[in-house]
Structure formats: C-alpha cells, structure tokens
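Below is one structure. I have some questions about it.
Shown here: the complex without one of its protein chains, the others still in place.
Let's turn to chain A:
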C-alpha cells in the first residue's frame, strides 16, 4: 500500500441524512450572497429602524418613574398613532397597557420600515436565485444529486428566509428582550409571553408568500432583471392602485369635500367607506391586514379570511409554477 497516492481512492463512509441536504443549498446560497459587500451594508442599514421601537419601549418602562414622560408618551400614542384608548390606559393603568403598547410598536416595526426593507432586500437577492441556475444550467448539477424539486425550492427559499429573519425576526425578538430587561421585574414575561410567538407568526406571514412569489419570478426567466422588474412592479403597482382606488372612493363618498381628508382615514371611515374592498389588490396592505390580526391589533371591521386566502393562494401557486418550470427544464 502506498504511503502517499494522488490516484483515485474508494470512499465508503457514513453519509448525512437526505432530509438535511436542502440546507446545503441554503447554506451555499447564504454564503455566496454574504460575500457581497453592498449587501452587508444594506443589512446594517435595515437594522437602524430598530432604534424607534427600542426607544419607545425604553421610554414606556422608564415612564413608570416619571409622570411627565408618561404624559408625553400618551400624547404621541393619542395623535400620531391615533389610539386614544391606549393613550388613556397608559396614564391610568400602565401595567395593563404594556402588552398592547409593545405589540403596537413591534407591529409598526414590521409594517413600515421592515416591510420596505424586505421589498428592497428580496428585490436585490431573489431574482438571481433560480434564474442564474437556469442560465448556467446549474440545476443539472443539483438534480444529479438525490434532491427532489421540493427540496431544491426549499433550499433556495431558505436563503431568503435567512436574510429576512436577520432584518425582521431577530431585531423584533431583540426589542422584546430589551423590553423584558428594562421592565421593573420578570413578571412582565407572564404578561407578554405570547409576543415572541406572534413575532414568529408574523414573520412567517411575511416570509412565506413573499419568498414564494419572488422565487417564482426568478424561475420564469434566465434573465434576472425581468424578475427584479416584476418584483418591484408588483409592490409599486399594487400600492398605487390601492391608494388611488380608496382615495377616489373616499372623495366621491364625501361629495368632493376635501375637508374629509384633513381628518384622516378615521373621518372617511365615518362615511362608511369600505377600505377592505380594494385591499387584496395590494400585497403591502394584504400583508398588513394579516400581520395586524396576528398581533391582535386589527381594528377594521372586515374579516381577515380573504387576505389569508390570497397569501395562501400566492404561496401555493408560486410553488406550483417553480416546480413546473424546473421539471420542464429537466425534460429538455
């Protein structure tokens, strides 16, 4: 037997289980994307908005020793956040207001800065995930291994889930942890134990349909720029369509009296304007509806079921499209 042999040697050792192999795709995808310096910068920027809910929770917990600060917080909650009942509760019974205030701050973090960051981040990384594999025919390499199309899709989707978790779930959990650490005693955990679960559920609501849609766009063409365009167009057009249609309805219902607009959305709702009618056109507003419901803060009168159905349909349909595209490519 040679001491050193650069020739071929047989290999018979224990192999890892098949079900963990999609995570090899995910890990490789994450590692490839992590090499992009600009992406690391985007991730850093996406963490900046965490300061707002963190300061909010810090101020709320600190206000138990400072009545003036308590009044100031109540004013902010009453006007900019348009929640007068919560504002009164903060003043009268801060302990009881804690759960709702924390949830409101975390939901706001989900709904505004992080949803925008999610759209940008997915728009930058998702279009290349499958379209590059189609262009370079890397799918032949992947499927020469014992992978099913489902495992391949799962592995590719997990790349996006990882980055979304980095900018949404992890910071939201940290905000919650910060709140617990700043609270007077650990009994606050008993009051708010469900918030981490709600964060996880809201993250799933955010990640699953959006990732499925983005990966489906990526699978439709070997040119990633088309997928990028389709992704941003979906969000922009949906948002604009919703705003235009609801505004038009409101103006018509108020008889052209623009004064109603000054009073904000609440005044238009007094006119019995159904804001849910056009919501399903906009992914942004559909996601917002379901996330509000997940946090128990959905104040609109309509049921959440249509919005959930839309998100489920997008997820299932996208998975079906991706699978069909991959199988079609393999059949050539």
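Here is the rule we use: a contact is a pair of C-beta atoms (placed from the backbone, for glycine too) under 8 Å apart; a residue touches a chain by one contact, two chains touch by 3 or more; residues count from 1.
In the analysis below, contacts and distances are computed from a predicted model.
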Unshown chain, UniProt name, "Alpha-D-ribose 1-methylphosphonate 5-phosphate C-P lyase", "Glutamyl-tRNA(Gln) amidotransferase subunit A", "Putative ABC transporter ATP-binding protein YxlF" or "Chemotaxis protein CheA"? "Putative ABC transporter ATP-binding protein YxlF"
In the whole complex, of A:41, A:75, A:92 or A:148, the residue touching the missing chain would be A:148
In the whole complex, of A:47, A:116, A:132 or A:162, the residue touching the missing chain would be A:132
On chain A, what residues meet the omitted chain? 6-13, 15-18, 21, 24-25, 28, 32, 35, 132-133, 135-148, 327, 330-331
